[in-house]
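One protein chain is absent from this view; the other protein chains keep their places.
Letters A and B mark the chains as written, and numbering starts fresh at 1 in each.
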Amino acid sequence: MLFSMIFHKAGRCVMNTLLALIFFFPFYWMVITSFKTLGDTVLFPPELIPSTIQWQSYIDAFKAIPFLHFLGNSLIVTFSILILQMFTIIPAAYAFARYEFKGSRFLFGIAMVAMMIPVQLTFLPLFILFSQLGLINSYASLILPFASSAFGIFMLRQAFKQVPQELVEAARMDHASEWRIICKVFLPLARPVLVTLALLTFISTWNDYFWPLVLTTSDAVRTLPVGIASLRNVESGMYYNTLMAGNVMLILPIMLVFLYAQKQIIKAFTYMGDK
Amino acid sequence: MSEIVFFHAKKAYDSKKTVIEDLNLVIPDGSFTVLVGPSGCGKSTTLRMIAGLESLSDGELVMDGRRMNEVAPEDRDIAMVFQNFALYPTMTVRENIEFGLVNKKIPREERQKLIADVVETVRLAEYLDKNPGELSGGQRQRVALARAMVKKPKVFLMDEPLSNLDARLRNEMRTELIELHKRLQTTFVYVTHDQTEAMSMATDIVLMSNGVIRQKDAPIKIYNDPNNIFAAQFIGTPAMNMFDIREWPQHNSIPEQARYMGFRPSRVHLAQEATASMDKMDFQGRILTHEFFGSEIIYRVETDNGILSFKTFHKDELPLDMEVQVYVEKRDCYFFDDKQNRVRCS
Partner (left out) sequence: MLKNETAISSMTNKTVSDVRKNAGHSVWKKIKPYAFVAPALSIFLIFSIYPAFRIIDLSLYQWNLVSPAKDFVGFQNYVNLFHDPEFFETLRNTILYTVLTVGLSLSLSLFLAIYLKNDTRVNRFLQRLIFSPYIVSLASISFLWLWLMNSDVGFLNYIISLFGIGKVDWLGNPHVALFSLVLISVWKTAGYNTLIVLASLQVIPKHLYEAAALDHANQWRTFRKITLPMISPTLFFITIVDIISSFKVFETIQIMTDGGPQNATNTLVFAIYEYGFKFYKIGYASSIGVVLLVIISIFTILYFRGLASKVHYQ
């Protein structure tokens, strides 16, 4: 039976190689292409190992688009969102976790509903709203809509709920103000969740192509993914080596983060899967 | 004078669930008062009311002559040791102990000194820079104690602090707590469900059930002179033998209203040891079980009046199913009326 054949040792070797090729080769090809000369890129059959290696494509990519400008925008937008999210998520999660107040269920429900409304629906009305406010092509239009995260509130609330009441009572009797209790008891205990949220937010914001594309009409605040896309629009046909060079630079930060925090990241994303 | 007084205190959750109806209690200054009773008897609630973690639904709480009902827990000059220790897991032992002091903005040198004193008493000096997670149960217990002691409170409140320790450690800590109390001479209010703990540590025992105080006395007095069946059977191991004597043949020295009679297993003796002049009650029966405890043996005997346990220090073990004759002296018997209250012979 095919199944048992595959699970047999030799079969596994073949299967593993196949998997590795399918999922790794494209990345290899991307990097290789970025080092090829333009002439070499259009060779068919293509060279698996390039005969000449050059860094020129990277320089070209850097020059063809205002690379540092886009990079700067990505950094500004990503970190602003990270910071704003911390300021909106932490108090809200704390309130939902530790206070009993009228309407808390309803308000929490609003958050959950908001979580399910995708940007692919909100972009049109928000574009109109921002243009009426004169905020198109401003950082605000890229940052504010993501200044909070209902998923983050959900996760952090779970974490805060697990802090034992005794600990809070002991801290109260130790003359700790509520603010101090949050800083010294709740936040340290919720650190893993906070790190997870930060990772998820960083990755999704850095990678975001949709929102910076549809909410802007000029390159003023556009982020790196949108910037690299304009490498496609070269007049005399597409220079794939330049495009791949840009792509490599785009992927590099995320890949580094992934290599450094693999386990954490996988845990973060797969938790989302069965939330 | 850090005396604690409850006047007609009441604690109710919603309108339906009243945990404590009408509590009137004086906890003497400098005492080691143990609140003891089965689960749900209201002892923890009472402790938390003293702490201020629960408010009084009605009545007054007065400490040191001051009315405390509205005073916040942190302003009551008390310290509390929790059942699960409630140590801050992300802080070192030192930081745990000085947390309260830091919050009150006490300067560093003074803090160092206070901590040094306390740490010496509880023998934690080598652990100051460790995290609670790295400590054993007994060590965590001592950190919790140190944290309470460093505040130099007028009252120490303890909510079943030994129940999470293993048996041997519990015994050790019991003596340590007794010595601590003697040394500090501060009021200790201690909650437990374990009557041996209560008996060994307390200067005053407050026995509670269903939100009501059943007896408040020194340990030896509760043991020797219980006010009701509940007290008689809760205190002392094994529990006091208790019989409904309405059907029993009349005896001239049994009080009129007496419906129940009880006597301690340790006061039961084998018939051979009786002397002629004793005023005694005899029992006869078959040995059902025996439990060997090293220095003593506890037997359960099936008699016509019911099962009776007796405790002896005889080294020879009597075999099961053996027929024995035992007696108890009249003066060791306690009588209770049909409301389960004690009837005292004149």
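Here, a contact is a pair of C-beta atoms (placed from the backbone, for glycine too) under 8 Å apart; a residue touches a chain by one contact, two chains touch by 3 or more.
Please read these numbers as outputs of a predicted model, since none were measured by experiment.
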{"item": "Of A:Val14, A:Leu43 or A:Ile83, the one touching the omitted chain in the full complex", "value": "A:Leu43"}
{"item": "Footprint left on subunit A by the chain that the document does not show", "value": "3, 6-7, 15-16, 19-20, 22-24, 26-27, 29-30, 33, 41-46, 87-89, 91-92, 94-96, 99, 101, 104, 107, 110-111, 113-118, 120-122, 124-129, 144-145, 147-148, 150, 153, 203, 206-210, 213-214, 225-226, 228-229, 232, 240, 243-244, 246-247, 250-251, 254-255, 258, 262, 265-266, 269-270, 273-274"}
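The rule is simple: only the chains that are shown with their structure count from here on.
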{"item": "Computed distance of Cα centres, subunit B from subunit A, in Å", "value": "59"}
{"item": "Residue ranges of subunit B in contact with subunit A within the complex", "value": "51, 53, 73-74, 78-80, 82-84, 86-91, 99-100, 103-104, 147"}
{"item": "Subunit A - residues contacting subunit B, complex", "value": "164, 166-167, 169-177, 180, 184-185, 188-189"}
